[in-house]
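Notes for the one structure printed next.
Here the complex is missing one protein chain, while the rest keep their positions.
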Amino acid sequence: MPDGFVSRSLQRLRNAMSALGVPVDTSKQIRQQLEECARNVGGEVSTRLRAARLAETYLGLDDAARHEFLRIIALEFGPDPVAVATAHQSYQAAIGTDAQWDAEAQLRRAVRSDRLRILTQFNAIPQGVKFLVDLRADMLRYLKDDPQLAALDRELESRLSAWFDVGFLELQRITWNSPAALLEKLIEYEAVHEIRSWTDLKNRLDSDRRLYAFFHPRMPLEPLIFVEVALTDHLADNIQTLLDEHAPVFDAKRADTAIFYSISNTQTGLRGVSFGNFLLKRVVDDLKRDFPKLKTFATLSPIPGLVRWLRQHPEKLGELAGAPLTYSIDALASGDWQEHKEDLQTLHEALPRLAARYLMEARHNGKPYDPVARFHLGNGARIEKINWCADTSSKGLQQSFALMVNYLYDPDDIEENVEAFACDTRIAVSPVVRRLAKR
Amino acid sequence: MPDGFVSRSLQRLRNAMSALGVPVDTSKQIRQQLEECARNVGGEVSTRLRAARLAETYLGLDDAARHEFLRIIALEFGPDPVAVATAHQSYQAAIGTDAQWDAEAQLRRAVRSDRLRILTQFNAIPQGVKFLVDLRADMLRYLKDDPQLAALDRELESRLSAWFDVGFLELQRITWNSPAALLEKLIEYEAVHEIRSWTDLKNRLDSDRRLYAFFHPRMPLEPLIFVEVALTDHLADNIQTLLDEHAPVFDAKRADTAIFYSISNTQTGLRGVSFGNFLLKRVVDDLKRDFPKLKTFATLSPIPGLVRWLRQHPEKLGELAGAPLTYSIDALASGDWQEHKEDLQTLHEALPRLAARYLMEARHNGKPYDPVARFHLGNGARIEKINWCADTSSKGLQQSFALMVNYLYDPDDIEENVEAFACDTRIAVSPVVRRLAKR
Amino acid sequence: MPDGFVSRSLQRLRNAMSALGVPVDTSKQIRQQLEECARNVGGEVSTRLRAARLAETYLGLDDAARHEFLRIIALEFGPDPVAVATAHQSYQAAIGTDAQWDAEAQLRRAVRSDRLRILTQFNAIPQGVKFLVDLRADMLRYLKDDPQLAALDRELESRLSAWFDVGFLELQRITWNSPAALLEKLIEYEAVHEIRSWTDLKNRLDSDRRLYAFFHPRMPLEPLIFVEVALTDHLADNIQTLLDEHAPVFDAKRADTAIFYSISNTQTGLRGVSFGNFLLKRVVDDLKRDFPKLKTFATLSPIPGLVRWLRQHPEKLGELAGAPLTYSIDALASGDWQEHKEDLQTLHEALPRLAARYLMEARHNGKPYDPVARFHLGNGARIEKINWCADTSSKGLQQSFALMVNYLYDPDDIEENVEAFACDTRIAVSPVVRRLAKR
Partner (left out) sequence: MPDGFVSRSLQRLRNAMSALGVPVDTSKQIRQQLEECARNVGGEVSTRLRAARLAETYLGLDDAARHEFLRIIALEFGPDPVAVATAHQSYQAAIGTDAQWDAEAQLRRAVRSDRLRILTQFNAIPQGVKFLVDLRADMLRYLKDDPQLAALDRELESRLSAWFDVGFLELQRITWNSPAALLEKLIEYEAVHEIRSWTDLKNRLDSDRRLYAFFHPRMPLEPLIFVEVALTDHLADNIQTLLDEHAPVFDAKRADTAIFYSISNTQTGLRGVSFGNFLLKRVVDDLKRDFPKLKTFATLSPIPGLVRWLRQHPEKLGELAGAPLTYSIDALASGDWQEHKEDLQTLHEALPRLAARYLMEARHNGKPYDPVARFHLGNGARIEKINWCADTSSKGLQQSFALMVNYLYDPDDIEENVEAFACDTRIAVSPVVRRLAKR
């Protein structure tokens, strides 16, 4: 174990804690407690208690001290390279014999570190699962500038993946009868179209709306991901209309179309643990049971990467639009053009084409550049329709010149689309959008 | 990968399935499906569906076919030794550099096998967790004669340990108002003192009794472990009295003693995943809140290993009893001596001493030979009292000459006892029993 | 107030209580407490407390003392005839003027007695509603020989009718997942076909069965009335077959027929408060929702009055059977004829005809003599089919020579049948049974 790492970390933690007024010896105690956790001294009950106290200590630390705390775990409680080497040798020697299988298990044990044992024990505090999810959110921030946390992060991600296996998640419909403490979280977490007030929220829970979330049994008032659905009779093409609190309520019994107009992941600390596609699948099942007339399942989605990508590739603006544009990116994003009636027709042709081509062509590491496109296309949807002036909010203009897109989930095509996308990143596109892109 | 293993297994699975009338090609299909599961072909949704179908196939197999099914997973989907070697080399080379942490994560990934991915996907069927617990119970049976399943078993145990972390378990008090479907399980699972009828069960749920169980959120009507408690005013010394349905009900508000008279683990498939000590800890907390006058927490426990051990060491009979006995082990286990009044006084001295010495001295691998003693002493209890003629049922006589023992959980001593037991297997014993053993 | 009544009752209550060892003054205290209850002395809170204490006193009394207790309430706390006369005079004088409505309310108040106020206050003890229902069950027993309780009984019945208005009742489906304490009540209350064991009960809750009950929100584990339903594909004609624990389970999804094979009222104290017809109506609605293929809703019912009525009218035996019978009523009820194969054909014709004619003709106060017939015909069912050797239990033979009957609830005819039965007690009969009766 490279001792330099640790002692420096320890020193910094000591400094950080003493700056917080924590007695100088505490960091030494922390290290000692971590060791006791790792060694499992005493009964499991007391080990858990100790871990719980340590977790509470963590919550009292500031950001710098938390970083050092995690570094101590990461650097000091990893596997022992010598033991790993030994186990590896025995394993390779045993291949093909009956001893192979025990040797394999031994190697796996040698590779397993005490880090995870320590973290898992934190689970003993009330709301322990949420604690670990939030701890990982901290870690992901530190990780950007501190690659030495990588192994610890990977171990925690792997454990969280086990705990948040979709088999454990509960789909719940959220209504105006749900606890206020839960609804308040929706207001806080909504990441796509801000919920402006309790009235706005109530409107999104009206009889022509549905809101579903996934929950973990040990985080009962914490939605992990939620989706907002509008029941309607057409492919919704404008988000302001959809969110208008004064719009008449649609008779849900007549609905043939379900529009997923907002999907929000809420827990940064669960990055890499995926359950979005299961959510949509189960929401579709639930909606079908309640509304047998539903035929069309589609989104009304933002195009969050469009402007960002154009700024990186400004030369593409005219090329993708199909014609030189008299507006700069900034001018388009400002929305002033909405006042220039004479330009509207041109833009009405150019901007949707621009978006269609962007969605079909812009890539990063071989996958669609646009994160929302990546999510829905990966889940088996197809690009169905580009909507002009669909989100004229400031955010909508800045992100995508007020354009939005419908992704269509056609149950008959989903599997094939998933396959085609997974194998050679083929993107499913409706004939209309294909034509638009070609023109 | 030792191909011989697999093809033989496959052949046997094929034979087993064809014996069941399953078309010959099915085993090939199973292998193919397992491969698809492992490779994660298609969307996660469809992968899960495929795994679910496979799990249902498993449920339809007979024992021999299940064994071969598991062998295929164990032998064919392990880690790739070559890839492991490469990753190991990189890891050792990177020690001490910044690349160490990524290399460690890479090595861990190489060691991880596809087996677990396959098994975890089975979780997608309804009651998937219970399915995997039962699958492990199958595996533990096959494992006795088939060491090649060891690595797979260890991996599944490790995953089950993650899922059944005590942080996820719910302590529930079970009463006569609990669902009949749940109570029925208690009747089925009770392992210490058989529940003979619904009336017997109702008596164990009366106002002077408590019954607690741990549940996992995804196995709602399946107790994992449960403990039966009698509230009383003395150290109960006879199980027949305790279970007498016609005995008057004790006024629980006056109780100062809680007797844990039966603890049953229910899920064979969770062997190695421990939560017994947490159960007792939390039950004690719950009882203290409801009955602040409670001072004594103790068990009335069987001594299941006594006669078994004596049969292995017949020479110890007289030695431990402190005097030569005129009865053979068989005679003592038959209980006929109960009719011979003239011998009772001698036996009343000799048998308790025998038991005391057995509990203190008989070891296996350095730990107490008696499994119940091992459990309670490991949890911090002490041997408090030996009870003569305490379980005169046929089972009680056969196991331990009708003797039973009280283990005492004294909150002030638990931690110290745990520590002493863990470090040098020192066994805590009350003065009374110590004197009894010495005489 | 006729003082003699009261003082005699009081004396008897005093005697009864002193016989129970209750101090002599208690009955005086009871009277005083009743008076305080009636006068509402002190705050409502303390009045309730006093009533609660009184209610608990009642529970400690034996039958004779309870009777006297109720007599005191009945006789001493009735309305004041003088006040009633005055209010009545004012009322009649005010008819046709604006003062009429107040006068009417005043008269109603004068007629209202303190008895109900006293009884209602008993409601304050935990399980107060159940207490009053049970108190009325006591009263109905005493009432048979004591007409002086009539007014009190009528007042209590009226209040219970208000409390048990069907608008307040909850329909619940009972399953094997219901609390054991509730299931135990079913075993206790089943009045038609005894539930012999928990296994028998479990069979009646299997996937091809349904069991529904009405509950009152303040008597949560007390079913008021329950109905047992078999889902099947034909008009069930034999109760032993239906209750056979070893019979294969029918695939409920294929069911087109729901057989109501047992309906039990559980609370004697609610006599006169009717909710049976609502139960069937709501059960039919619930079944239709779960099993859209259901077409036929019918009962398999006993004919509990048949033999009783024949014993009162022995001359009818041959007449209704359509031919002289070589068996006496006793011989038929003994079931010995089942062994005489040579008579079976004759009886197979005669007995069903006898039952058909009995159901159509035997009357009491103009209504069907048979209580089960009265219930179902009043609810709009028709006599559909007579079943020979349908209940060969001892009870079935003794009641109705092993005959049973299907009543059919045809949604299209129910209203018309109810009307016809209510107006001129016209009984709906299927063509088959009509023909049988004519032959």
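By letter and in written order, the chains are A, B and C; residue numbering begins at 1 in each of them.
Methods note: a residue touches a chain if its C-beta (ideal position, glycine included) is under 8 Å from a C-beta of that chain, and two chains touch if they have at least 3 such contacts.
Everything quoted here is computed from the prediction, not taken from an experiment.
Trainee: Which shown chains does the hidden chain touch?
Mentor: The chain that is not shown is in contact with A, C.
Trainee: Touching the absent chain in the whole complex: find that residue among C:Asp138, C:Glu155 or C:Glu222.
Mentor: For the chain that is not drawn, the touching residue is C:Glu155.
Trainee: Please identify, in ascending order, the residues of chain C that touch the omitted chain?
Mentor: 2, 41-46, 48, 74, 78-79, 81, 84-85, 88, 91-92, 95-96, 98, 100-102, 104-105, 107-108, 111-112, 120, 123-124, 128-129, 147-152, 154-155, 159, 162-163, 165-168, 217-218, 274, 277-278, 281, 379-380, 414-415, 418-419, 422
Trainee: Residue-wise, where is chain A in contact with the chain that is not depicted?
Mentor: 176-184, 198, 202, 221
We take it that only the chains that are shown with their structure count from here on.
Trainee: With chains as vertices joined when they touch, what's the shape: line, ring, star, complete or other?
Mentor: line
Trainee: I'd like to verify one number: the distance from the centre of chain B to the centre of chain C, where each centre is the average of its C-alpha atoms, in whole angstrom.
Mentor: 51
Trainee: Using mean CA coordinates as chain centres, what's the chain A-chain B distance in Å?
Mentor: That pair's centroid distance is 39 Å.
Trainee: Residues touching two or more other chains, restricted to chain A: which are they?
Mentor: Correct list: empty.
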